[in-house]
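The other protein chains are all here in position, but one chain of the complex has been omitted.
Naming follows writing order (A, B and C), and every chain is counted from residue 1.
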């Protein structure tokens, strides 16, 4: 059912941590299945230099958060804006059809944290 | 499905013959399944001294005719009148539920031949 | 095993050794429920999906998802017919006079529940005329259901031609292919059908298995409601060993199809010719050209079918009479009456259906025993031939 990549990320999720005093923090949730994902980012010179992800959710959600965190590190925020669900899905080796909500959750959390970061910078 | 007695009578039916110049001859048929049975009897002093049965029908019908013919030989006509379907059924070791029409056929043929014999004797 | 001569393959077939072997690990080893999340169940799920692909491929389905697993031909047929009809609430249904009772009784049940039913006659050889289908078709016809080949007399129906007649109709076209899947080449695109039913035990697969092909997009309700297996259309825990066995059986049969067709054609020819040569008052029923290679069906005048069956059985030969699927009824077969036989003729008929293990020696043995048995019965009969 799950690809080996998903299982690997689920068993050993990357960057599971809170970042005290992070540049931005945001959370997203899926009201249908109750999954929640919280992303912490430190941004330096417009680049994600540190990322933490905490997830409570199904294995696909955990894996999506984990693989997203790997993608983000060292990525300019301007490029992260372009990350869509199918990018995350591809990075996971494909999710089962009824698990697309997991990549939705990760991308929602990403958008939220970018929004948070950008609104903080506004005057 | 069929008792060994039925199979034995079907495989080796007794008294399959026509009796030329028989005292009485009669036929019965089952309009539903098309089986027919013809009985020939010679009666001497009110006793069946020879019986012939010809049947076209299912194994149960063939066996019923055969076992009936055995019962009849040396039996007084007055006693044969009392032969009912369950007597034939018992002699066959019991027929399957949907095969009762076979004993009906045999008893119909018997009644017909007795009737034939009796009406011949009338003035 | 008794050294019996089994000539009743249209009633059921033995499970092929390769099929048994394929089923084996799924009973007690990889016994997981395919809808579970853990690897043990996922393995079963993958095997089930593999089986679906095998079957889809064998019948020319466009996608594996068009194949749904059931517990047999009767379930597939009931599902197809009721799933189409009850979903549409009202309408007209078209079928033939020689359908298997699974189709016939389901249609009659639907007729009781307000659907209108037309039962088309067939010719003496059992063939349905596509022109008759065209004439009977109505604007409110929701369903046309015909068999691919008849289980009693072996007549192969002009399904493709009927499919063409139906191309502009809204009616769903269901084909009862229980007697033909694995026995004739099957391509659902060529047949132009929307639904097709098959049964595992008629093709050397396990009893209690079957499938329904349903073209994507067709509006079909479920017959079995519940856990939502088979894409919400056929609930119930998957019979994993059965499904694996069914697919393997179809795979094996597809591989053997050509050779087997040749063998069966020759063997049934031998049986037919032998009977005609040796037994007076014997008439072959059904069609000479449009006939299943395995089917031989005769009326032996002035005999009785069941008596012949038992007579041959006592000699170790298994054949059948009537619809072969039910011994409950005494009445003559509706199929034989539909092709014009009298009750008497219908009741004096016997079906021989050859199969994978049938040999020339067996046919010759039958040709020894059968004439004797026919003669024996005729000698017992109060009628002359």
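Keep in mind that, in the parts below, a residue touches a chain if its C-beta (ideal position, glycine included) is under 8 Å from a C-beta of that chain, and two chains touch if they have at least 3 such contacts.
Because the structure is a prediction, the values reported are computed rather than measured.
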| item | value |
| --- | --- |
| Among C:98, C:165, C:223 or C:279, the residue in touch with the chain that has been omitted | C:223 |
| Absent chain, residues of chain C that touch it | 1-2, 4, 6, 8, 11-17, 20, 27-29, 31-33, 35-41, 71-75, 77-78, 100-102, 105-106, 108-109, 199, 201, 206-209, 223-229, 232, 235-242, 306, 309-310, 312-313, 318-321, 323-329 |
| In chain B, positions touching the absent partner | 1 |
| Footprint left on chain A by the chain that the document does not show | 2, 7, 10-11, 13, 16, 27, 32-38, 54-59, 61-62, 98, 101 |
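Note that only the chains that are shown with their structure count from here on.
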| item | value |
| --- | --- |
| Farthest chain (mean CA position) relative to chain A | B |
| Interchain centroid distance [CA atoms averaged], chain A/chain C, Å | 55 |
| Centre distance in Å when chain B and chain C are each reduced to the mean of their C-alpha atoms | 41 |
